[in-house]
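I have a structure here, written as structure tokens, and I will follow up with some questions on it.
Shown here: the complex without one of its protein chains, the others still in place.
Up next is chain A:
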Amino acid sequence: MIIFSKVNKWYGEYQALVDVNAEVKKGEVVVVCGPSGSGKSTLIRTVNRLEDIQGGQILYNGHDVYGVDSNLNTLRSRVGFVFQNFNLFPHMSVLDNITLAPTKLKGLNASYVKTKALELLDMVGMSHKANAYPNQLSGGQQQRVAIARALAMEPPAMLFDEPTSALDPEMVGEVLSVMKSLAKEGMTMMCVTHEMNFAREVADKVWFMDAGRILEVAEPETFFQNPTHPRAQSFISDIRA
């Protein structure tokens, strides 16, 4: 579904991604973890070209993301992306936030789009706030709406860039439970997170990154019990301590 091959990225002199080779298979939940500044967010943002790469290739659902023939907007509309800071549109109601892209991009009938949006809101437990504005919602509620907004374009895969890092501890659970139910439904997911319990319970694969490289790819059980790379070992012992 998402294939990184020999991906390299520089910010000026600084190399943010070094020869990244990895694959997210269809229906798989991949959790990307690692210390701050290791390139996790940069990596996930290259999939829908929020960040450009300078070398290598990324295939998303069979399309070359950086190929000359790829239509960027069409590509992006097929990638569900959830941000750390939610980034809901504050001048629009919850419902309008969700219906905007399907109405404008797919030209679908407004009442059909609205019905679908209400179903999605129901799924994330937010249908009672359909007419509220983002600034009337808590962080956890905003993030659940943001997930519904990303799902509204019916993307084949969802990317989460630290979806719970900006949340108060008591709101983390509600967002993770929405993500868990998505994973159960078989959604392909790539998720940058510091929630190691989520990785343990939900992930099919854990990618461990440091200094722009993927150092270890393992099943969560193996990764948390017997990490092979020394850097991953010290990371695991640090988060246990």
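Going forward, contacts are C-beta pairs under 8 Å (C-beta built on N, C-alpha and C of every residue); 3 or more make two chains touch, one makes a residue touch a chain; residues count from 1.
Basically, contacts and distances are computed from a predicted model.
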{"item": "Name under which UniProt lists the unshown chain, selected from \"Glutamate/aspartate import permease protein GltK\", \"NADH-quinone oxidoreductase subunit E\", \"Chaperone protein HscA homolog\" or \"Carbon-monoxide dehydrogenase medium subunit\"", "value": "\"Glutamate/aspartate import permease protein GltK\""}
{"item": "Residue of A:K104, A:H128 or A:K184 in touch with the missing chain, whole complex considered", "value": "A:K104"}
{"item": "Sole contact to the chain not displayed, among A:Q15, A:N61 or A:N87", "value": "A:N87"}
{"item": "Full-complex contact with the absent chain, from A:I3, A:A22, A:L43 or A:V79", "value": "A:V79"}
{"item": "Absent-chain contact - pick from A:Q136, A:N197 or A:S234", "value": "A:Q136"}
{"item": "Listed residues A:L50, A:L108, A:M123 or A:A211, member touching the removed chain", "value": "A:L50"}
{"item": "Chain A residues touching the omitted chain (full complex)", "value": "48, 50, 73-79, 81, 83, 85, 87-91, 100-101, 104-105, 135-139, 142, 146, 149-150, 153"}
